[in-house]
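Take a look at the following structure, please.
Note that this complex is displayed minus one protein chain, with the remaining chains in position.
Chain naming follows the written order as A and B, and within any one chain the residues start at number 1.
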Amino acid sequence: MEVFLSSYGAAIVQMALAGVLALSLYLPLMAGQLSLASPGFYAVGGYTAALLSTTVFTGYANGSYPIPLIVVEMVIAGGVSALFALIIGIPSLRLRGIYLALATIAFIEILRVFALNQPWLGGAVGIYNIPQPFFSATRIEYLLLALPLLFGAMFFVARLERSRVGRAFIALREDELAASAMGVRPTYYKVLAFTLGAVLAGMAGALNAHILNTWNARQGTFDLSILILAYVLVGGSRTFLGPVIGGAFLVALPEIILREIAGAPGLNPVIATFLRDGRLILFGVLIAVSVFFFPYGLITPELFKRRRKKPEKVTVEAAKPTPNVRGGNL
Amino acid sequence: MKLTDQSSQQYRRLWWFASRGLAAVAAVLLIAAVIGAPSGLQNLFNGLAIGGVYAIFALGYTLIFSILRIINFAHGAIFTLGAYFTYFLTGAAVGFNGLLANQKLPFGLPFPLAMIGGGILAGLCGIFIERVAFRPLRNKGADPLLTLVSSLGVAVAIVNIIQLLVGAEIYSYPRNPFGEMPAALNLGNFGGLTARPIIIRTIQVIIFGVSMVTVVLLTYFINGTKTGKALRAVAEDATTSSLLGINTNRLILITFFLSGLVGGIAGTLVGLSVNVSGPYFGINFGLKGLAVIVLGGLGDIPGAVVGGLVIGVAESFVPSEYVAYKEAIAFAVLFVVLLLRPQGLLGRVVVQKV
Partner (left out) sequence: MSAEIMLEARNMTRRFGGLYAVDNVSFEVQRGEIFGLIGPNGAGKTTLFNLITGMTPPTHGELVYKGENITAKRPHEIAMRGIARTFQNIRLFGSLSALENVMIARHIHTKSGVIEGVLGLRPAPQEERATRQRALELLDLVGLADSAETKARNFAYGDQRRLEIARALSLEPELLLLDEPAAGMNQSEKSSLSEFIRRIREQFNLTIVLIEHYVPLVMGLCDRIAVLNFGQLIALGAPEKVQNDPAVIEAYLGD
């Protein structure tokens, strides 16, 4: 157990955070909006927490930073991210499909260059010595914060899907015009979904700023956008469990390849080297392959329904392959 | 059924002239301002040099988008590959890291040939990407978004293959790749027109020249050859074209080859200017290319060229005290263009059908 935690502690915490980030992209997608802005809000959240804990809530010895203060930071970070989301979202959510995705890429890049050049954000070095509430090297204690955040986010999204607002989101995803003909205000609900996603990303960023101990402009860049998108699409974009499992799976995968498979005794040293140094190659290939073999993601709503009742009657219409994501006209 | 309306056509023709006229006036004013400003011409030349590279790189995105309506997110990786291929084709050795440490080809090509060879190899990689990441999903009728993710997966794989094979160090091309030449050309101060003499790095002239030759050749290919015309037909309407007997899959392969070719040459040209800075060389460039094609209008070939030049020039006019923000210019332009004119600078509005 000790060994397991020391090698996987940090990874398990990151698996939970990946789930939260994946849900932050899933929320706008629920309303039919392909937004790649989550890393931007994640960065905003991280900077918020880093600033608060190093300049406002000072005076705590390292290792004894109060956990409630981190919760307070997470709430504030969520609020700041929501504010950014409103400013960005209201003008840009008129855009559809790939155009929205490109606008959100522009947002994260502008944010990155801005952060890189602001002395009060630490410039290129960033903000460091962010105080820790725990002494441990494994970081596993952070699960005390990361798991409630993940489960809270899962509860939130799961309940939302079965509520009036969630149904309005899904109606927009399915057919924006028909939804508006039924009285759903498209812009309002798109901005709402975008903002809710931003709050989740901001909170994840705030927590990760403490976990990583330092925060800079390399956090929350375009690389993370594509990674989060992969979490959602590999996991499945039609139920909230898909993104969570996709995130956990894709964070765990390189770690498992590195520590278990490449480290297995008796393995050919050339293969072991390849697995260790080239694990990201496998990672890329697996993403491409999984999209081909699991176009609806690993987790689909049908997975749960089949067990409960007999399959729905299939008509010609249903037999046609239907896209599992309506990101718009890409 | 198309009923034409005399007055609306006249109105549109009027608008066409008026908008082009306004654009011309704006351009003249801009040019006057540029020449008048201190080091304006210098900035303009610098901007055109890098803008030319943006243009040909963005053409690679645009070619594929015009046919498939998909953005190939592996295009940045192709750009990187092109730069590395050229490096090795000149006969230079791999660095001290990676599986291929200290290896080199048994021959070395002169730089211009190596650059073309690098482009061709990058084009072949483009074909490979089409076969493994795009065609299988297209044949399944999958959502375009999935193709985007699969091209991202391929990009991640390519970047890490490069890292595994040749390490993450900086590679620089041989000095004076085009033979002995002065490092810079002094154009003088245009008879007192500018405050300081205009000095252009020879390499910038070469970069700009190569990009423009590439643009011209590509334009000729698309407009002047039979294959090019078929390509345009597919871009216009893929279903009808395949009914007319055009082999769509073959044309898509050609498109990916061309896209890879220009992407690879762009990588080499940037490598000439600032060195090849490791496997992640193409990522930021890849993002900037997106800004260029949106500015020009997605899928619009002349638009990509204009967009590239505009962004290159815009970047070079950033005052030196704000030079740190230069990297954000393209994205600020992207954001504003998306909000004001999502169809791009040269594009026309398409009426959405209910």
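Odds and ends about this structure:
Rule of thumb we're sticking to: contacts are C-beta pairs under 8 Å (C-beta built on N, C-alpha and C of every residue); 3 or more make two chains touch, one makes a residue touch a chain.
Keep in mind that this is a model prediction, so the values were computed, not measured.
When the missing chain is restored to the complex, the residue among A:G9, A:P39, A:G89 or A:P186 that touches it is A:P186. When the full complex is taken into account, the listed residue touching the unshown chain is A:R238, out of A:K190, A:R238 or A:R279.
The residue from A:L93, A:A168 or A:V191 that touches the chain not shown here is A:A168. Residues of chain A that touch the chain left out of the display are 155-156, 159-160, 163-168, 170-171, 174-175, 177-186, 192, 196, 238, 309, 312-315, 317-318, 322.
In the analysis below, only the chains that are shown with their structure count from here on.
Work out the mean CA point of chain A and of chain B, and you get 31 Å between them.
Only residues 34, 91-92, 94-95, 98-99, 102-103, 105-107, 109-110, 113-114, 116-117, 177, 222-223, 226, 229-230, 233-234, 274, 277-278, 280-281, 283-289, 291-292, 295, 321, 323-327, 329-330 of chain A touch chain B when the two sit together in their complex.
The touching residues of chain B, counted against chain A in their complex, run 69-71, 73, 132-133, 136-137, 140-161, 163-164, 283, 287, 290-291, 294, 298, 324-325, 327-328, 331-332, 334-335, 338-339, 342, 354.
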